[in-house]
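Apart from one protein chain that is not included, each protein chain of the complex appears where it belongs.
The letters A and B name the chains in turn, as written, and every chain counts its residues from 1.
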Amino acid sequence: MLEVKDLEVRFGAVHAVRGVSFAVPEGPFGLGLVGESGSGKTTIGRAVMRLLPVHGGAITFEGTDVHDLGRRALKDYRRAVQVVFQDSDSTLDPRMRVAATLAEPLRAHRVVPKDAVGARIGELLSDVGLEPEHARRYPHSLSGGQRQRVAIARALAVEPRLVVLDEPTSALDVTVQARVLAMIRRLRDERRLAYILISHDLAVVEQLCEQIGVLYLGRLVEMGPTRELLGSPAHPYTIALRSAVPEVGVRERRRRIAIPGEPPDPASPPAGCAFHPRCPAAVDACRTTTPELRPVRSGHLVACHRAEDVMSGRAPIEPVPAAEQTAQR
Amino acid sequence: MTDVATAVTTRRRLLVPEALRGNYLVLGGGLVLLCLVLVAVFAPLLAPFPEDAANATHAANGLQPPSSAHWFGTDQVGRDIFSRVLYGTRVSLEISALVLIAAVAVGVPLGVAAGYFGGFIDDVIMRVTDVFLAFPALLLALALAAVLGASAENATLALAITWWPWYARLARGQAASVAGRQYIESARALGLSNFRIIGRHVLPNSLTPVLVQMSLDAGGVIITVAGLSFLGLGAQDPTPEWGLMVAHGQAFFTTHWWVATFPGVAILLAAMAFNLVGDGLREALDPKRVIFR
Partner (left out) sequence: MKLEVRDLSVAFGEQTVVRIEALDLSDGEVLGLAGESGSGKSTLALAILGLTGQMGATVAGSIQLDGRELVGMPEQELRIIRGRRIAMVFQSPVSAFNPVIRIGDLFLRALRHHGVERADARERANQALREVFLPPEMLARYPHQLSGGQAQRAAIALAIALRSELLIADEPTSALDVTVQAEVIEVIRRLQVQERLGVLFISHDLAVLGELSDTLVVLRAGEQVESGPAAQVLEAPQHAYTRELVASMPKLGGALS
């Protein structure tokens, strides 16, 4: 349904997205884009929404290039593809009541006839777990979680086929996040939605997505079905990312795979494989040649010169022993 | 998540009344303002000698000191100053309203367009604005008076021309700031047209400082108009404009103080009232007063 091919986005001299390709089929389907700062995941989301200019590659929706659309066609595209942003504080116009905020897209796209707008607003509100009386409220008298629900309702108002969710719950309290994520899952099944879930949180993405793409410094370094990617990752970064996620549950001093340093500055990327300065498995080739994204198993793609070694355990990715315990504990 | 500040929770108020409640200066100013408006509206009923505000003259009664018949005395051609001051309220309020409305009507749309679209449009509009900003009000009024003749209308025109650039700048700054907010991006993502986005989202959210500025400016306009009339560039006889009246009275100020003084006090009162209200509005609507959640 949505196809992104060799996407390139630049901000001045900075290459935010370099040659990213992926596809999203019809819903229900979830594609997770995971990465840290500088990974370009947010930029990809905005490029898909045509909120940014694109400098290379193509984004096609049902065969038509999204960036060539005229005004009419663009409006239709916006009906089919929607977005929910991260910041619930400023995502709603502070001067408009919830009802007005929801009515606006309904009217702009003539989703329902004028006299049915009120009823549809009521339906949308209950779909996202809000009460009818919330319609009369202003954003400032809603909690963060409630505002985010309104933002989701607004996106769903136009009956989209694909929704880009850009860190939809990162700014919310943990208990609220759990509820909102559960709601997203339910809506996806009810409406047969497809979504691109952009997040830095692997656990969140695992819950909601069938497929995961791991981004590092503007490139896809690994892409595959969720189970497989998390179960037997083929890229050192994916392994480190997975290992870095703290886990509740039984308290054991886990041995973690630590990678030194920080995600590099997108303005001055390392030569060759962007990850090589931090990679425990780096070899000479990694310093000079950028690895291409290639399949290691059916449906599982990796951009690493040593992917096979990594998967088979021959690469030296050792967990660093955590600080030892004293007898006291 | 600064829950430190959560403790001092206050809900954001989009309406003003609660914030104004404790501010006596503002209430005082507002009261005076209200009186001025009422005076302007009911001047014909309140003025003991309404014809004196028009063409009537009573040469025999000239320069009478304040008395029970003429509370503010009479001017050099015998007109009741009290009545003229009352009618003068109309003139001043009308002119400042016209100037401000014209300035806002021209300046705000231009400023909002510049702030929202940025780039080339911004550059063009701002350069035009810069040109107009360079006009000194006084010289422009002089020039217009020379070319078109001195009158209250031409003074109004001169002031409107010199005042609109400030509103353009103000609106531009606000609009640029609003345009970067996420709800504008969301509106774009929803497929709304630029026109709609500006009309329904950018403009309403940019108006607050404009309104505050208008109330602060009103006092300034009144003073400037009075000044122009004082210099003979604005209202002409027999219009009961305060500045003009002060001009008439300055010649014999030491001997017949009342002719210039009462109109002068009226100017002072009106300007102060607007300033107080404007200050209060600015404080009440200042987003920093809002305590975060």
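By definition in this document, contacts are C-beta pairs under 8 Å (C-beta built on N, C-alpha and C of every residue); 3 or more make two chains touch, one makes a residue touch a chain.
Treat the numbers as computed from the prediction; the structure is a model and nothing was measured.
The chain omitted from view is touched by exactly one of A:Lys114, A:Arg136, A:Arg186 or A:Arg227, namely A:Arg227.
The hidden chain makes contact, of the residues A:Ile239, A:Ala274 or A:Ala307, with A:Ile239. Note on the undisplayed chain: of the listed residues A:Thr43, A:Ser88, A:Gln146 or A:Gln177, the one touching it is A:Gln177.
Only one of A:Leu202, A:Leu215 or A:Ala315 touches the absent chain when the whole complex is considered: A:Leu202. Residues of chain A that touch the chain left out of view are 36-37, 144, 173-179, 181, 200-204, 206-207, 227, 230-233, 239-251, 254, 256, 258-260, 262-263, 320, 322-326, 328-329.
Here is the rule we use: only the chains that are shown with their structure count from here on.
Across the complex, chain B meets chain A through its residues 1, 11-12, 14, 181-183, 185-192, 196, 200-201, 204-205. If you check the complex, the residues on chain A that touch chain B are 49, 51, 74-75, 77-79, 82-83, 85, 87, 90-96, 104-105, 108-109, 138, 140-141, 151, 154, 158, 173.
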